[in-house]
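Provided herewith is a single structure, encoded as structure tokens, for subsequent inquiry.
In this view, the complex is presented without one of its protein chains, the others remaining in place.
Letters A and B mark the chains as written, and numbering starts fresh at 1 in each.
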Amino acid sequence: MTAKTDYSRNDDFFVNTADLSARRPPPRSKNAVVQFLKRPIVLVSIYLAYVVLLLINWDSLKNWLVDDILNRPAAEIGNGIEAMWLGFWIALPYLIYSIISAFAIQMRLGIPFFRNLDFLSDITQVVFLFAVVAGLYTLALNVMDNTQIPINWNVVQRQFPVEVSEGPDFNKEITWLKDIPLIGNTLADAIVLQPGTVTRSLITGVINTLRAVLLALIFSTVLGVFVGVGLLSNNWLVRNISTVYVEIFRNTPLLVQLFFIYRGLLGVLPTSPRDAHQFGDFYLSGRGLNFPKVLTTDTYSYFFVCVIAGLVVGAFLWRWRLKVQDETGKPANTLAWFSLAFVGLGAVGLGLAFALGGSPFKLDYPVLDRFNFSGGSRWSSGYLTLVVGLTFYTGAFIADIVRAGIQSVSYGQIEAARAHGLTSNQTLRLVVLPQAMRLIVPPLTNQYLNLSKNSSLAIAIGFYDLYNVATVVQNQTGQAVALFAILMGAYLVISLLISLLMNIVNRSLRLKTR
Amino acid sequence: MSESYHRPDETFYIAPKDAPPSRRPPALTIGPAGWLRKNLFSSVGNTLITVITVAVIAAFFYELITWSVAKAEWNVVNNTTRLMMVGLYPVDQIWRIELIAVLLVFLSGLGLGVWGGNARGFFITSLMIIIAALIIPIGAERIEAPPVRFLITPTDAIGPMLFVGDQGDTVRLAVEPIDDNAIANETAPFVGYIENSPGSSSSRALWNNAKAQVVAGSLDLTNYNLQLTVQLLDANGKVLEEQLSTPERRRVNFEFELPDDDWYYVQVLRDETGEAIYDTVDGVQLPIAPARSLPNTGYAWVRIDGVTTMSSQLTDVEQRTKKYGDVPAVQCPTATECRRLVLEENVRFEGARSFKAFLKTQLDPFLQEIIVSLIVGFAVMLTAYAIGNFAKQSRSPDSKKVVSRFTIIGWVVFFPLSWILLSGFEDPNSVHPFLRMPEVAQSLWGGLILTIVLTFVSLTVAFPIGILLALGRRSKLPIISIFCILFIEIVRGVPLITILFMAKFIVPYFAKSMSDTELLIRLLVGLTLFTAAYNAEIIRGGLQIIPKGQIEASQALGLNPFSTNLFIVLPQALRAVIPAMMSQSVSLFKDTTLVSIVGLFEFLGMIELIVNGQQIYRPYQREAYLFVGVIYFIISYIMSSLSRRLEESGAGTVRKMRKA
Partner (left out) sequence: MSEQSNSNGSGYIIECEDVNKWFGEFHVLKDINMKVKEREVVVVIGPSGSGKSTLIRCINRLEEHQEGKILVDGIELSNDLKNINAIRRETGMVFQSFNLFPHLTVMQNITLAQRYVRRRPRRDAEDMARQLLQRVGIPEQANKYPGQLSGGQQQRVAIARALAMQPKIMLFDEPTSALDPEMIKEVLDVMKELARSGMTMLVVTHEMGFAREVADRVIFMDSGRIVEIGTPEHFFENPSHERTKLFLSQIL
């Protein structure tokens, strides 16, 4: 402190003798009240309280201007004025705040408000806020005015028959560990009318979307990884075929592919189940694929418990082997130990089930009736098309991502690993893949998101996914606004879920750097 | 002595004075053999993979080629080219689209000539030529209808077959007796174009039936005694001309001249004097004996040339109805019924076709479709390129400046001009007679040209919006950035089809004045906002790679934020994202197909209309969608390889500019 005083006497030379330790940054204002008010949480709560108050009193406030003063102007002009009025009230606190602080600064520091950067930013935001609120609210009011059928947000509770050709069979009771199809589906097979609430139809749509998306997601990943590796194969033929596949499927619209599969491949098959192409117990016809479904029996629970036990024991063995490797340096062979436990206990379970009453599974074969198949499981041609189309389309993108990821690992890394004596398998597993995965996961997430969004093209091929169902309901009820809000919400939720899962994966892979 | 130094176990070594001559590598490591070894047979597993792959590819291509040459019916493409390219755009106004295409090609050629690099030019040139070839449908109307064939049996003849004709057209019919049992084992008669008419069952089925009988020995084709009456009827069912065939075994030709522009029928009747006696043997109905004095036995082909049947060029029905009036209802209960009869009694041609026949009936019509456009496109392109290149290489710098300025102005003018050309004027009389173009309703726009309009318009409009959104998202002002983030993320989080449906169903409610907005405009708004959100993310990526120092340097020089963005940040950021924007354009180009779901007939929508809306083309879905796929593939492949080249060459990235 003394040194500072010395220096202020316009000394040009100076030696700092004070011991200046770091301080916390100063509060923005000296006044305790202002300081409290300026905390973001306080500001936001005050503002929210204000908005709530505003909305509660909105009717009287609105009527005061629109009815009393302006005497009810014509519809859309009235909406515009009402929206601007709301915009004004919403932006008002911020406006007042910015004026007060600009005024304070002008008093304190003499910066005129029109040159005060803070004030200029504030006022820009005020104007923007006003414009956005006014614009969006005008549109909202107009939509409410112009729709012939008033918007009814309770549309989902309406009883409404929506004809959905496939979906979960709500009438069927599923008991735990029994009658669960392990392979196949519990879906209602024939075209059924599902009278029920709109909610039920939408749930059917969600389930249909999810089962198509999940299956396509798994298949496309597998296909993409294979082709991606093929793109880097040292076999010229494999490399080029993979390239051709990727280029063809990436550069053609998905919709064209879906139409080709649906109409060009499945559509030309005989529609009558009697003429279906038969491959063993699989029947492929223009209506779809019928195949045996695997059901569980009473003894399944024994098997199930053993398999779970196998998983748990396997996991323990896995960790134990890792520990052994850490301590003794012996090879871990985790996978081998894990499979040993899993398969072993699985076999025990199977044996137990047979000993106590027969096979834990039973097969339900599709049987040709007079007109249709009964029993078994059916993938409708729409579902088949959607899954196959999404798989091939997304697979092409994933292949390229996998290729790029692996290629991004510099050759020096591989050489270094080989130079240290790692086998090519170990190099791939321990050096290349961990690095490649970090580059693969983010674009892969994008592809998964695209896949889930692209599933909405089901509407073009008559598969009742969420989107198609919503469109049907919309056509029947005329509730376009409500249904599209629900639809957008649902897709956003699906997108967010996928993002969330993939972010967790991504975080676990992230390179720890400084 | 020196020999010993070459021994490896020596501790010391001095190389001989003369270095040994270079040797060739082992024979199996170089040349074609080496290549094969390295690339296909490097290990046992590799060899196995190679063999399997070769087998699979061979099988696949064998199937594909036999199918597309011998079986596929490409006339679904050949007959509908115009519809696919320009939709229902009035035929007499198509010159406007042709003009746009020529302008497009000309401006591209000019631009390539003035600025273009050589390698890039190849891609763009081919792109433009193909687009031009497809858009300029000059050859569209010149295709002659392929001959129509019917099988006439003792039991089946041809009911009225509807066709349209212009005054003076000549219709030729030929009755070709089938009197050789050997023919029955060939599929040759089916080379060509098979159709069936109402009143008869399918020719194909009949023929198969007959063949089966020949093989079984229950039918003798050499026993020919079929007497036919060939009639030409006008739209009202009045017999205009009538000719009789003789029951002799020789080809008989008929010729009719059409008196007027109108609908006509052709009808072939068996001579009723000779009616066969039928019996059912093994479930097959057979004419076992000639009945009366004139035994009516035998099979014949009736081949009709020079007519455009309703079913062979069905997609023009609307146009023809305009020109010739409604489809006549003669001899059918109702017009609809008649039409249904005409349309629905068709079978798919299933016989194998010879390669020669493929060339003649499938490929040749297609080449005829595009050859004129191709030549015109090439000519315009080359001329423009020559002009541009000449200006580029000329000594006076002014000429380059003039041409490049002209090109830029040309592109700027091109888009609004194309729009005006496409839509015309609401009141053509109010403008200069030279520009008197009648309005073409947007509902008539369709086909590939609509796809291109959708792509170009939404790309150009989305570009500035994308920039604003990207800048807004990075803004320090929280309200603006939150708004931009919300907009971008919501749009990116939902499927495009939702946005298009919104645009279709909810936008009209936004204001009363919007309720009668053309669907095209509404969907364009949806597509544009969608693209803008994606563009914004790409541009944000570009903004992020601009070093902070650039902005600081600009601030230190006193440039305000607006100038900093305009002069420093955006030019660099946009250059860096050119490849990404290109792939986004490819994606948009593919996504335009979705408007077909909400009721615009762009390229895919038009094909759907053709193959699903028109019964005659319904069996040819594979051909149609393959063709569409190939066209989409060609265009987007060119676009994406362009973007890849840009990315690889590093053109447009800051990195390249940094390199010394």
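Basically, a residue touches a chain if its C-beta (ideal position, glycine included) is under 8 Å from a C-beta of that chain, and two chains touch if they have at least 3 such contacts.
No experiment lies behind these values; they were computed from the predicted model shown.
For the options B:L559, B:I578 or B:I634, the residue in contact with the chain missing from this view is B:L559.
For the options B:P16, B:P547 or B:G599, the residue in contact with the chain missing from this view is B:P547.
Within chain A, the residues in touch with the undisplayed chain are 4, 7-8, 10, 12-18, 20, 22-26, 105, 109, 111-112, 115-118, 120. Contact between chain B and the absent chain runs through residues 547, 549-550, 552-560, 563, 567-568, 571-572, 575, 654, 656-660.
What we mean here is this: only the chains that are shown with their structure count from here on.
Chain A and chain B, compared by their mean Cα positions, are separated by 35 Å. Note for the complex: chain A touches chain B at residues 75-76, 121, 124-125, 128-129, 132, 139, 142-143, 146-147, 233-238, 241, 247-248, 250-257, 259-260, 263-265, 267-268, 449, 453-457, 459-460, 467, 471, 474, 480-481, 484, 487-488, 491-492, 495-496.
Only residues 38-40, 42, 46, 49-50, 53-54, 57, 476-480, 483, 490, 493-498, 501-502, 505-506, 508-512, 515, 586, 590-591, 593-594, 596-597, 604, 608, 611-612, 619, 621-622, 625-626, 628-629, 632-633, 636-637, 640 of chain B touch chain A when the two sit together in their complex.
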